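One structure below.
With one protein chain removed, the remaining protein chains of the complex are shown where they sit.
Going by the order they are written in, the chains are A, B and C; count residues from 1 in each one.
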Amino acid sequence: MNQTISNEGQRDIPGMFAGLAATTKRDLLLAWKRPGDVLNPLFFFAMVCTLFPLAVGPSAEQLEFSGPGVLWVAALLATLLSLNALFISDFEDGSLDQFLVSPQPLPMLVLGKTLAHWLTSGLPLVFVSPILAITYRMPLSVVGVMMLTLALGTISLSLLGSIGAALTVGLHRGTALLSLLILPLAMPIMILGANAVSLAATNDIYSTGIWALGAYAIASLSLAPYATAAALRISNE
Amino acid sequence: MTHKLSGDNLTLIRGERCLFQELSFALESGSLLILEGRNGCGKTSLIRAIAGMLSLEEGTVYWDDVPVERVRQTFHGSLVWLAHRTGLKGDLTLVENLGFERLLRAHSSQDPEEVYERLGISRLKKLVLRSLSAGQQRRVALARMLLSNVPLWFMDEPFTNLDREGRVLVMELVEEHCSRGGMCVMAAHQDVEINVPTTRVKIQ
Amino acid sequence: MDALSMGGYGAYVWSCYGLTFVIVVFLNWRGRLRQKRIYREIEVRLKALEDRE
Partner (left out) sequence: MWKWFHQLASPPHFYRISLILAPWLGISGLILVAYGTWQGLFVVPMDYQQGDAFRIIYVHVPSAYLSMMAYMIMATSGAIGLIWRIKLSHAVAAAAAPIGAGFTFLALCTGSIWGRPMWGTWWEWGDPRMMSELILLFLYFGYMALRSSIDDTTKADKASAVLALVGIVNVVIVHFSVEWWSSLHQGQTVFKKGTMDADMRIPLFIMLIGFTLLFGSMLLRRIRTEVLYRERRTRWVREMILSPGGGA
């Protein structure tokens, strides 16, 4: 304990991608220790998909027609459900304070968290969706398109949702408010995704939707972390 | 290399109340700044404002005579934050928690085992933090502070949840840190006697 | 009468203009109400403060 303080502030700070990797790794580890947080939205997704045929009837053509839309709405709601918890525990146990006073750029830390969120909510949805799609009589070629749209779309959903989660963290009525803020923002993603799948189902050209979803994902990847970081600074004041 | 932390004309209004007004201070390497006042008088707000977590109504905080907004990364790379909410994850073990910190901040070259030993937490390394007592969790947070190699310590109410022995330990650690050329900002509602050059700021 | 029936579209046209009138008046009224309320609140508080001094 006799060493002197040699540090000049930033010399040995790990690089900014280290911050991204560290938060991702930590959140994945946390998800691993609490698998319920990952599984609940998946069950919710499956249940919404089950409710729909029960409500409108099980006829084959109806299911085929409405399948893409139902799956997409269910995926959207399931993501929304999981977004709630994105920053709450960090806010409550003081980790957010540590992020704010860390030398790492906050948008990178936020991006790391969002990436972990996508890996634990969006990606599992992508892999569960084929099972449900098949019950909706979706042909296998269309299932592939659907998985692609879901994969691209949930990236944007996680990123946009992180802005809403950051704005509502620490508020009493945060949960209901989060849906109110995020659903209008998420609407274009759902329009693009669900319709690309519908087009694929009717053998039309669906690439426009995929490209638009990809562009949306890239745009939100580059902009959303800054908005989220700003929102977190404000919410944690 | 010596550092200097100073605040000039700090004013903060939260909601209805003006918490502090035209407050100034200066802190050099090797000394301690204590923010005193009753509970709920705005000490925590002040220390958070100095650390850059709250935006001030007026006034500027300077790190080495440069406004901190201009050198945010250097400033935050030079400090470590310890507060009531420890920022440690209850679901992770001690080692996992501190491993995460090492990836964010400059860390010292000293052996973690020595630090754990000194803080009396070396037996708890493999345990999930949730299963530790509040005092033990506090000690883990102290370990994080010791393992990071930074000149500036921020401590918000460092004595809560600690027994007598723990409080003495904290005072010793601060003394050592300052004698090695570090500096420390502390918000406390009880009397603190540490044998280093001390500036006191009272908040009404 | 012609002006009222609007070539069969009277109900639509008049309801639109009526609704516009209602909403503009409503927005204006709410604005005035809020202003009066805030003004009163501050006035009462300031008067009470002055009396105490």
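Heads up, the rule we're going with is that a residue touches a chain if its C-beta (ideal position, glycine included) is under 8 Å from a C-beta of that chain, and two chains touch if they have at least 3 such contacts.
Treat the numbers as computed from the prediction; the structure is a model and nothing was measured.
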{"item": "Contact set of subunit C toward the excluded chain (per top definition)", "value": "3, 6-10, 12-13, 15-17, 19-20, 23-24, 26-28, 30-32, 34-36, 38-39, 42-43, 45-47, 50"}
{"item": "Those residues of subunit A which, in the complete complex, touch the missing chain", "value": "160, 163, 167-168, 171-173, 177, 180-181, 183-185, 187-188, 191-192, 195, 199, 208-209, 212, 216, 223, 227, 230-231, 234-235, 237"}
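Assume only the chains that are shown with their structure count from here on.
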{"item": "Rounded Å distance, subunit A centre to subunit B centre (Cα mean)", "value": "34"}
{"item": "Euclidean distance of C-alpha centroids - subunit A vs subunit C, Å", "value": "42"}
{"item": "Computed distance of Cα centres, subunit C from subunit B, in Å", "value": "54"}
{"item": "Sites on subunit A at which at least two other chains make contact", "value": "none"}
{"item": "Residues on subunit B engaged by subunit A in the complex (per definition of touch)", "value": "1, 48, 51-55, 73-79, 81, 83-92, 96, 100-101, 103-110, 114, 118, 149-151, 154, 176, 180-182"}
{"item": "Complex interface listing, subunit A residues touching subunit B", "value": "1, 3-14, 18-19, 21-22, 25-26, 29-30, 33-34, 89, 92-98, 100-105, 233, 236-237"}
